[in-house]
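Shown below is the structure under consideration.
As you look at this complex, bear in mind that one protein chain is not there, while each of the others sits in place.
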Amino acid sequence: MSDNMNDMDQIQLFNDQGRLLNAGLPDEEKALFCDAAPQVDAPYRGIWEKFLNWARSESLWILGFGTGCGAIELRPLMTSRYDMYQYGVQPRPTPRQAGLFIIGGYASVKTMKRIVRSYEQMQGPKFVLGLGSCTVNGGMYWDSYNTINRLDHYIPVDVYIAGCMPRPEALLAGINELKKLIKEGKGENANKYAENFEWYKRNQKKIIKDWNMPDYNW
Amino acid sequence: MSLKDIIAPFSVWKRALEKPYTNRKPIETRPGADRYRGFHQNAIDQCIGCGTCEEICQNNAIDLVPLEGKTSSHGDSGLRPKIDYGRCCWCALCVDICPTGSLGMSNEYIWITTDPEDFRFIPGGESKPWDDRAEGYRRAEGYDLLEAERVEMPMLSFEESQKSFIEMVQGYSKEQAMEEADRCVACGICIATCPAHMDVPAYIEAIRNDDMGEGLKIVYNANPLPASCGRVCSHACEYVCAMKHKGEAISIRWLKRYIIDQIYLGDYKEILKSADESNGKKIAVIGSGPGGLSAAYYLRLLGYEITVFDANEKAGGMLRYGIPEYRLPYEQVDKDVEYIRQLGVTINQDLKIGVDRDFKSLYDEYDAIFFSTGLKDPYGLEIAGEDLPGVQSGLDILDEVTKGKTPDIGKSVVVVGGGNVAMDAARTSRRYGAEVTILYRRREVDMPADEEEIHESQGEGCKLVTQAIPLRVEKGDSTRLKLFFGMAEMVDQGEGQRPKPVLIEGSEEVIECDSVITAIGQEADYSFIPEEIGKNLVFNRGMVQINEFRQTGDSKIFAGGDIANRKRDAISAIADGHSAAKGIDIYLTNFKEK
Amino acid sequence: MTEFNELSRQFQISDLKEQRADLHFFHASKEHAVAVLTSLKEKYGYTHLVFFTVVDHLEKNEFHLTYMLHNYEKHHDMGVVVKIARENVQMESIHHLWPAAATYQQEIREMYGVEFPGSPGLYENFALEGWEDIPPMRRDFDTKEYSDKTYYPRPGRESHDPREYMKENLYPGEAETW
Partner (left out) sequence: MVKEKENSKFPPLVDGKSQYDLTSGKYLRVWQGPQHPGITGNMSLELTICGDEIIDCKTHVGYLHRGFEKLMERRKYIQCFPVVCRICVPEPDFNEYLFAACTEELAGIQIPERAEWIRTLNLEMARLTSFLMWIGGQAGSFGMGTIGQWTVTLRDYMLDLFEELTGGRIYHMYMLPGGVRADFPPGWINKLLDTLKTVEKTLDDVELAMMHNAVFKMRAKGLGIITPDMVDKYGITGPNARAAGVARDIRKDSPYLVYDKLDFEIVTGTKSDAYGRCEVRIKEMYQSIDLIRQIVEKMPKEGPFFTKLPNVLHWRIPAGHTYKRAECTRGEYGFYVQSDGSDKPRRTYVRGPSYTHAVALMEHLAIRTNIADTAGLMVSLHTYPPEIER
């Protein structure tokens, strides 16, 4: 987690007390938002954590945010033909209720800002599924001035699914893979985000030029 | 609002009785359609690594990488496509355009990973579950992005061609040349195979751009005899062309000829680079065939003073005296030679080294010597009666015709041999009205002559008898001679060896003819090299041994062409001349007297 | 083309070109463009603004503003091309003729930097947000270069040119082009 970050070192995120600066907010709004950075939640011990992981994996609630073309294959999943409810998956309208964020392919800078905000608002443990080529290495829009190339530079990604677009079945297979990971206790990316918060935040701020939201939204 | 509006919605409750749409196990039960564009497959041995897939990919998803177990060889770059599924959009244009048809897509579509770096793989090179899947996207019949067939070359009909020495191949028009040039996928696989490593895709691109000057420049970078080469080159390039896997190779040779035909000799000066200032060093070139002229040209460009010595009346060597006019008109040889002469190369004709001038004096007078004297002495048949009048060598016939004499061949001719000289002699004889039979020891596929020469000779009415071994020649009754020959069978010689013809005992046949023309190969004559210098040179089965700079055992002497090169064609001799020029330059620039 | 002939008596327009029987293009001077559009709309029944966009001709240092109008009675399209120099470009707004034109003008301002004084919402973001470079649709903006330096393409890719690779492997020391 180090490449070409030198030019970003001058961006200051914290003040002397280790609180977030929230530099993008107007002064009168600063008091309205929290200035704490995210914390790592240590897992519980033994069987209890296993039970929790089982419960988490069997009720994956998707955030209903169609960020890119991938959203089009989410819609059939919600219908009776594929019936994703049988896998314990259902869409939720708000980040507060959702645990799984499906990034539907490419993310333009403007959407990336909303993705970051929605992702941070989700409750941990939270998981991210990257759909298609675009989230891996830019995909079809590898040379576009307005889409990111690598999603894992901005938010941690649990599972990638190949395709453009991946079919609904591939999406389901991806969700099954994610369930397996969670049950094995490997779905720790919310903690990874908290641990490497500065790195992620600097990457995000490098591309999102008008940062007019709190440094950490929750 | 009516009552219907209240009741109607309830009527669809009937759907509750229908069979549910739900698929309980979608992942397992729904394979991709037969045409589904899923993950890539590549028949790795069929692929030649031409990189056309990389060229057409708009996502920059394909890299060409070396693959273990694959090495570069003629017609195969040794590279294989590696696809980045962080870029791919599954459009299958790479599958559509693949000239070899090795690339395809399976109908597999599920690939999940936690590590994004996994999504790069060499289809066919790394084992994947979908490698052997038969279903999946393939280019459909009736849809093709490349043209498999070449533009037909306008040619004289055989009835017409066998009546005169008019050039048979008439050359492309502008439209035809552009259309043919358009077929090229510009992979550059041919460059390695061309002995002179001409930049073929670049001059083909010049044709597409209709920029003949640029084309001429590119051609002359590696080949100073293009007017000749564009007609009679053995075109090794066309045998490895990527398009040959799809259909017919690009007519590389005739496209080169097209460029040269478009430009007058007088305009060459303005287009091509002129020779450097003279650097005072003198070099002797013996033989004005393609090897000698090529060395002379490139050395002259570097500023050396070149003197060429040639035993014949006119320059060009075998191009002029060994190839009949209907394949290579003399004015085309003149065009090539004339430009080299204009550049300041002195060519002394009718001067035979070892007879008119001593080799030793050249050795002492010049800074370096390049000789490329070619193979002039034909092999004999070594059968009884071969010294009867009427038995003559093919080369002599061709030589006589070039010199304007009418050869004495009579009304019926038997040509013995299967090489280009045999074909040329046969077809030349046809043009003097003789009935021609060609005898060859092996099968037709074994014939060393160019395919089109064999085809055209038959088209012009030459009869081909294969697996026929001449036994003896006798004086004929009604005709001048009688040739007895036996039939042969092909005996397998084990792997890697070509089968050998063995005479079938007792099978004897006879042809009555006026002439027997032998064309079974030639050997070199080194008698002009005096013993004291010759002892430094190493000879190996009649050939001079040389290093990569075409330098012989005597560091001052360089050699090339048929006497040093097993390929024995004009383009190899030209490449030799080019390399020798480079070698001589290095030798003279870096050489210090010990 | 009667419309063109009649208009050309009044306005500086030129270069009528028939692309199809139902599609013509002509050039109009910058000063007369809006007047031409107005009479096309009011007098000749070209009531539908199909689109309005810009083509950048960098090597001629020109922007070609292209207005496409459609006549529903005759089912005919008329493309009006206005050439203007690329520096400090300003053009009269046409939002008074078609309210929807304001959106086109907003986008053009963002993508090409052409100003339309008076057009509502001209300086608001359209597709981009926080854009700091030169307007991206201009031809002197290199999108690949920008993407490479901004969005970290995944490293570790390497490709070989077949001809170079074969040269290295098959004839490394031999004579080549001088």
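Points worth noting:
The chains carry the letters A, B and C, assigned in the order they are written, with residues numbered from 1 in each.
Criterion: contacts are C-beta pairs under 8 Å (C-beta built on N, C-alpha and C of every residue); 3 or more make two chains touch, one makes a residue touch a chain.
This one's a predicted model, so the numbers in the text were calculated from it and none came from an experiment.
Touched by the hidden chain within the whole complex are the displayed chains A, B, C. In the complete complex, the hidden chain is touched by one of A:Q39, A:S59, A:S80 or A:N196, namely A:S80.
Contact with the chain not shown here comes from a single listed residue; of B:A186, B:L388, B:V465 or B:L503, that residue is B:A186.
Residue in contact with the omitted chain (choice from A:Y106, A:F127, A:Y160 or A:Y216): A:Y106.
The residue touching the chain not shown here, chosen from A:R19, A:K50, A:R114 or A:K192, is A:R114. When the omitted chain is restored, the residue from A:N22, A:S57, A:S144 or A:N191 that touches it is A:S144. Within chain B, the residues in touch with the undisplayed chain are 1, 4-6, 8-9, 11-12, 15, 21, 32-37, 52, 55-56, 58, 89-93, 96-97, 105, 137, 140, 142-147, 182-186, 205, 208. Residues 19-20, 22-23, 25, 47-51, 53, 55-56, 66, 68, 72, 75, 77, 79, 98-100, 102-103, 125-129, 136-137, 139, 141, 143-144 of chain C touch the missing chain (whole complex, contact as defined above). Remark: the residues of chain A touching the chain excluded from display are 63-69, 71-73, 75-76, 78-81, 91, 93, 95, 106, 108, 110-111, 114, 118, 140-141, 143-147, 164-165, 167.
Quick note on the criterion: only the chains that are shown with their structure count from here on.
Averaging C-alpha coordinates per chain places the centre of chain B 49 Å away from that of chain C. Taking the mean of the C-alpha atoms as each chain's centre, chain A and chain C sit 37 Å apart.
Chain A and chain B, compared by their mean Cα positions, are separated by 59 Å. With touch defined as above, residues shared between interfaces to two or more other chains in chain A number as follows: 136-138, 142-143, 150. Multi-chain contact residues of chain B (touching two or more other chains): 84, 86, 116.
Partner chain C is touched in their complex by these residues of chain B: 49-51, 54, 62-66, 71-74, 77-79, 84, 86, 116-117, 120, 187-189, 191-192, 197, 199, 201, 221-222, 298, 301, 548, 575, 578-579, 581-582.
Interface residues of chain B, counted against chain A in their complex, comprise 20-24, 26-27, 30, 32, 39, 58-61, 84-90, 109-114, 116, 119. Of all the residues in chain A, the ones that touch chain B in their complex are 79-83, 86, 130, 133, 135-140, 142-143, 150, 152, 157-164, 166-170, 172-174, 176-177, 181.
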